[in-house]
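The complex appears here minus one protein chain, its other protein chains still in place.
In order of appearance the chains are A and B, and numbering begins at 1 in each one.
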Amino acid sequence: MKRRTRANPSSRTAQGRRSAKAQVSPPPLWTQKEIKVRVNGVEYTSTVDVRMTLVDFLRHELGLTGTHVGCEHGVCGACTILLDGQAVRSCLLFAVQADGAEITTVEGLGTPERLHPLQEAFRDHHALQCGFCTPGFLMTTLAFLRENPEPSDEEIREVLAGNLCRCTGYQGIVEAVRDAAQRLRSAHGA
Amino acid sequence: MVTRYFGEPIKRNEDPRLLTGRGTFVDDIRPPGLLHAALLRSPFAHARILSIRTEKARSLPGVVAVYTHADLPPVLQEPLPKLIPHPALVHHKTQYALAPDKVRHVGEPVAIVIAESRYIAEDALDLIEVDYDPLPPVVDLEQAIQPGAPLVHEDIGTNVCAHYTQRVGNVEEAFAKAAHVFTERFVIDRGTAAPMECRGVVAQWEPKMRQLTVWDSTQAPIPIRNGLARLFGLPQANVRVIAPDIGGGFGPKIMMFYPEEVLVPFAAMQLQRPVKWIEDRLENFVAMNQEREQIHEAAIAVDGEGCILGVKTVFLYDAGAYIPYGLIVPIVASTTLPGPYKIPNYHCEFRAVFTNKTIVSPYRGAGRPHGVFVMERLMDRVARELNLDRAEVRRRNFIQPDEFPYDVGLIYQDNAPLIYDSGNYPACLDKALEMIGYDRWPSERERYRREGRYVGLGLACYVEGSGIGPYEGCRVTVEPSGKVYAATSVGTQGQGHFTSFAQIIADILSVPVEDVTITTGDSGAFGWGTGTFASRAAVVAGNAVALAAQAVREKALRVAATLLEARVEDLELRDGRVYVRGVPGRSLSLGEIAVAANPLRGTIPEEWEQPGLEATRYFAPPRGTFASGVHAAILEVDIHTGMIQILKYVVVHDCGRVINPMILDGQIRGGVAQGIGGAFYEKLVYDETGQLLTRTFMDYLIPTAMEIPEVEIAHVETPSPLNPLGVKGAGEAGVIPVPAVFASAIDDALAEFGVRITEMPLSPNRLLEIIQVARGRGGGVSP
Partner (left out) sequence: MKPAPFQYAAPETVEESLALLRAFGEEGKVLAGGQSLVPLLNMRLARPSVLIDLNRVRELSYIRDEGMTVAIGAMTRQRSVELSGLVRERLPLLAEAVRYIGHPQIRNRGTIGGSLAHADPAAELPVVALVLGAQLVIRGPKGTRSLRPEEFFVSYLHTALEPEELLVEVRFPAHRAYGTAYLEVARRHGDYALVGVATMVRMEGERCAEARLGFTGVGPVPVRLPEVEEAVAGRRLEDATLAEVARIVADRLEPQSDIHATAAYRREVAGVLAGRALRLAAARFKGGEEG
């Protein structure tokens, strides 16, 4: 059910009568809005409450529960997704802000039968234990390796610092990213 | 039997699922018709509740119900159960599902709202009007024992709920005769486990069959099932508690019960719709149990050679507002303190104290870090005062490899005598010293000083009690497909049970490890057990797994013997098939044997115990098994800013035989990371009104990949004689000695100023203060 609240219509009409240089009337206010998003290559149309966060939209409206909620204040990174190719914290975005955007979540990376090289590397190097922070780390490093295909360990640790893990002590993750960088280079280079 | 998997770094079975976002954490469970809960929590540390008005909240569109204490049935109005009573715990006060007339810590639940969405439920919280009459809170641990301090529980007339002493020998006499006595005061502050996944509960009630299903982010689903069945008057068979994938436990996810664990099932049963409650991070900081706060007045008596004559500590343990979990943490601290040393006379005395702060229950280490901190600081003190080498002082006091089993003379947390079963403390120390470059250190240190750098080496030894009972069980089943299914009730929060237990079974039944599927934490799959805590799952559940698999193996051979008309001694099990030795043509697969063991006609022999290729076994260790190790670190201090940097960190760990070294190393590294957090970054800060000031990840600082160094790990293996697999626990090892190592390294870096670290956690600010005070005392140096 769509509901819209418009700005005061009378002031809009009055302003419409003024000259071209006159002040513009404010755009409408919304409490619910229809959005179109493309997630992992699939287009979705949905009407959402404007205050619904993007992570809640992905998890509960679209059923893509791979992205996790860890803090809802932008520190832990468990909610990291790619928005138009950039790694962002989806707990700090509203679904309405993603209207028209291209989103990649962990579900778009690989399947248990066909893991992405990054996921293979995480498995090989024991880069996950409970797995809760893992999708966030995967999306952060996916974006990172696209920009920086030959990172140093220091650069790897620096980019990982935006995601928290409580289980692994990070060493397995650093090794996995180093290894994944090499695998991805070979895959593209060869 | 040739082992192929045990001891190998096998890749984890559960990873493909978790890596592709196909984990099932409690917030991923979404039964149709789901309602959402939110809790109203006390904003005061101590207050009377004069009235609660919920009409506005109830009438908000989308709100289905609002409950306060008065709305609960009598059985839910009572204090929640006491876990682990102890004769010394004379005031075993426990928490309520919803506060009746008084709140005793910030975050204590006062009301619960059930609504169509969490968003609306939180809107409704804003509309509940509670009239509080604030009372003076008692926040400081030492103030809480002063006469005239505000009382957390008025009816008992004190804040001291337990006073317990354990003694070995005669410590007064030892101290009186000693050549040297050194005393010290140690202060360790509160911390929290902060798992990445907060707590959560989903409950679903089927009224016609009277069946309750609960998904709970808990480390102990069976006690929850048993407790809920009892509470709601249901047969245990009608209650199913599932601990799904859990995003980190670390201790505080064991309770019976957190309020939400009874309120959410209650609401689901009342409303006849499934209900979900997911804790948010702000709640987690005040509502999930915390730990770590203790104050020790300790002393050590030694002879002229630094040999220990006696150790004494008297300490205060902050229990928080209630003490459901009993005295486990302070008892573990008391019994961990002696460590790897021979201590002929020992006095360990503590008081457990109520304060108006969040409830305390074990967090990874559970008191062991405190015991190790006190003992290792005292040992470093002895070394410095007597001008002895730190490693040498320890060596002189070690229990030697040929002195096991060694009776420390105390009673451990499992009520059994504290007897170390096996270990080789000198070997662990030597290995750690070699890895850290101890022999080169004096000249290295000099080199750094000439460069104007303050770098120190720290070391700490520990013994870790693990693998305690009462028991765990496992059922192993081979299905006609030949694939193996096993179920045990311990939960998994990342420790890799789906793989390590599979490795054990795969070796015994000679099947590929990928063909073994493990179910953990589901009372519907296996209903007996206690839970994952105290570094016990590999030891206790692991051995139950092995016993059950062994029983299946033996049955397979017996059944095959009949079918193949051979003697059991002539059979061998290889690659999932039973062969007659020397007759390659005559063999049966395990799957075929499973079919034969479950016939549709005829009868089954009595000695089979049961049909099918299946067995259930339990392992009940009479007492714990003792892992041990040494950590060493090289650490640099910027004496002008108080910032530190870890240059090198090594761990030598002995947990007996190792099931999966990759998983083990992961556990150690994760523990070290939490230890580093607790040494330099993580501190829960309460103000004098009992408000938690560090209530988000912006203020409670979890270390990142930039703060945690690489950790080099080596293993020593002294198998445990107490269980068939020879394993010891390892889950907490990483965290236990870290504060002690930090303090030891900082002391060494700042030795010329005479710095002696006796508190944890530190911070750059605090460290700079300590340095300046020490330098002001005369240890001057140019900038």
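Quick note on the criterion: contacts are C-beta pairs under 8 Å (C-beta built on N, C-alpha and C of every residue); 3 or more make two chains touch, one makes a residue touch a chain.
Here the structure is a predicted model, which means the values were calculated and not measured.
*Asks:* Since one chain is left out of the picture, which of the remaining chains does it touch in the full complex?
*Replies:* A, B
*Asks:* Going by the contact rule already stated, which one of B:701, B:714, B:751 or B:774 would touch the omitted chain in the full complex?
*Replies:* B:701
*Asks:* Which of B:59, B:562 or B:765 sits in contact with the chain that's absent?
*Replies:* B:765
*Asks:* Would you mind spotting which of A:66, A:110, A:131 or A:162 touches the chain that isn't drawn?
*Replies:* Residue touching the absent chain, from the options given: A:162.
*Asks:* For subunit A, which residues lie in contact with the unshown chain of the complex?
*Replies:* On the side of subunit A, residues 5, 7-8, 23-31, 33, 50-51, 53, 56, 72-74, 77, 80, 86-89, 91-94, 96-97, 140, 143-144, 158-159, 161-162 touch the unshown chain.
*Asks:* Extract the touching residues of subunit B with respect to the undisplayed chain.
*Replies:* 118-119, 122-123, 126, 280-282, 640-643, 681, 685, 693-694, 696, 698-699, 701, 703-704, 706-707, 763-765, 768-769, 783
Here is the rule we go by: only the chains that are shown with their structure count from here on.
*Asks:* Cα centroid separation between subunit A and subunit B, in whole Å?
*Replies:* The computed centroid separation for subunit A versus subunit B comes out at 33 Å.
*Asks:* Could you list, by residue number, the parts of subunit A that touch subunit B in their complex?
*Replies:* So the residues of subunit A touching subunit B come out as 49, 51-52, 59-60, 63-73, 75-76, 78, 105-107, 109-113, 115, 119, 122-124, 126, 128-135, 138, 156-158, 160-174.
*Asks:* Give the list of subunit B residues in touch with subunit A in this complex.
*Replies:* On the subunit B side, the touching residues are 9, 11-12, 14-23, 25, 27-28, 30, 119, 193-198, 245-248, 250, 278, 280-281, 493-496, 662-663, 665-674, 696-698, 702, 704-706, 708, 710-711, 734.
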